[in-house]
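Here's a slice of the assembly, chains where they normally sit.
A and B label the chains in the order they appear, each numbered from 1.
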Amino acid sequence: MIKICAIGAGRAGLVHVRNFVESVPQAKLVAVVDANREAADKAARDYKIERVYADYRQALAEGGFDGVVITTPTFTHAEIAIAAAKAGVHVLCEKPMALSLEECDQMIAAAQASRVVFQLGFMRRFDSAFRNAKQRILAGEIGKVMLVKSTGRGPGLPPRWACDIKKSNGMLAEVNSHDFDSVRWLSGSEYRRVYAEADAFKCSDLKLEFPDFYDNALVSCRMHSGALAVIDGACPADYGYDARVEILGSEGVMLIGELPHEAVSVCKKGTGIVRSTFPSWRDRFRQGYVEEDRHFVNCIQEGKPPEVTAQDGKLALQAVIAANRSIVEGRPIEIPSPD
Amino acid sequence: MIKICAIGAGRAGLVHVRNFVESVPQAKLVAVVDANREAADKAARDYKIERVYADYRQALAEGGFDGVVITTPTFTHAEIAIAAAKAGVHVLCEKPMALSLEECDQMIAAAQASRVVFQLGFMRRFDSAFRNAKQRILAGEIGKVMLVKSTGRGPGLPPRWACDIKKSNGMLAEVNSHDFDSVRWLSGSEYRRVYAEADAFKCSDLKLEFPDFYDNALVSCRMHSGALAVIDGACPADYGYDARVEILGSEGVMLIGELPHEAVSVCKKGTGIVRSTFPSWRDRFRQGYVEEDRHFVNCIQEGKPPEVTAQDGKLALQAVIAANRSIVEGRPIEIPSPD
């Protein structure tokens, strides 16, 4: 039985908490941490978790678990992940990986030094539709990838600290990290150049306080393979959670994901035919998160490297940072080859 | 140039009037007839038709046209069609063909005696989706037809005279004639037995005056090939016009038609994803009616038999009449083999 400590009991944290309690039979969630002690206590009560902490350092000091799942604010990821790795504890870290490439490098080094599993939380990689698509692309079903279009829109507004682009890398990091990862993964290639346009259409008042703030962005990408890509993000998208990807290959086109959610259509006089959307990423990727958490436990059990690594986290962040720079500088930004 | 006289300037009549004026270059609409003289006058004004009549007999007496399209109430079809045929005028007759099989036989005999074209107005036969489906069934794409399910629902209520089942054969004739034809056509087989259930759910007040009245019906059919079929009709279906057919074959399933109309989806907070329906059969089968009218003119020009004949009208009516009898008698009704 693999023992897990959840660091973070916010929205994403509770998704993992519930999974480890209900749907990962090889794991036992033994501790929960949140700087907001009340949130940690509530999670502990709701899910009958024995140990509760407000400070992750105390949890690590007391030990008694094999892995942590880190869902705290981005600016805390590096510190926590490095501390966990140094304590010999395996790490499942939510996206975005960190704030800077330097932090990423330090996290990677710490995990390598301790030989712990370091898995990045790109749950799309465990969603059955995305996996099915990736396998079929690899099998050559649509030929050579020429264009990837990835849309990521979410109904919620990011937390206040994330409005300061300098402190958070903004929406492209907080919401569209997944798209930056999907483009790399599905094209099978790395970012060579990005050009981005962005603006604050929905929350223009936030621009007064945070002049760099944007809530809509369009990122045009060129990959090393030559493939083109475009990422569009918007937040808050009141109409629902919307994650769709289109891949144009030399032999055909592939569409992943759909706007409709529940397989129920209702049509009445004057309403037209109505389908519901996904209220949240929690609904769209429910099973993806379960499989992600099972994979983490499985990697710990079998001592094997995870399918989504710290390097994946770093390379997505690199493109995010370049896109933010492109927004500021108004020109395409070249990205050095990974080596 | 083939000259046409439109007998009937009601809803269906105007569809044909417009087609002959705007979209059938080989035809010229030279006359319009309606017992409601105002309706005839308005059609003549709107479409610049030279001759106008309140009485079809006068139009036939004056002549000067090659064909008529008959869209008057069902109970007048036989009389008009027979008179037209006797005058040597070709006939395009809207569905249902007539009120009784005897009338059908007289119409067939009159057309044969005069060697005029007699085309029945089952416009689905000219819709590209239905034609595509029929061709693929014929080509064996889904194997042997095992089951046909045909849904026909319309937003409008039939005219008052049609509420008396004895005078109109009811909704199964007025609305679902098309389904009775589709089942025959797509299964490639004739009706052997029908069993029907029906009720007045939407207009239950009409039952007081017309005890046999129904506005929902479900007809279970067995074809001579052995194939099963089911027709369901409802009227008024406030949500839109709805014509869908599903065919289960030994090698696969085929779906014809869709609920959504315009290829525009809109999704807003709280509304879900919304598509519009077809407001009317006029919208769903617009091009089908054009092709039907072109086919009629083409058959006249080339002296060839139409793809949809009086016999098709009669065999659909035969099943409608049997279904109505099944409703009354509460038992399956056998239908004699056509020979």
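The working rule: contacts are C-beta pairs under 8 Å (C-beta built on N, C-alpha and C of every residue); 3 or more make two chains touch, one makes a residue touch a chain.
On a predicted model such as this, the values are computed, not experimentally measured, just so you know.
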item: With 2 copies placed, total copies in this complex; value: 4
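The rule is simple: only the chains that are shown with their structure count from here on.
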item: Rotational angle, Cα trace of subunit A fitted to subunit B, multiple of 5°; value: 180
item: Whole-Å gap between the CA centroids of subunit A and subunit B; value: 56
item: Touching residues (chain side subunit A, partner subunit B) in the complex; value: 238-240, 259-260, 265, 267-269, 271-277
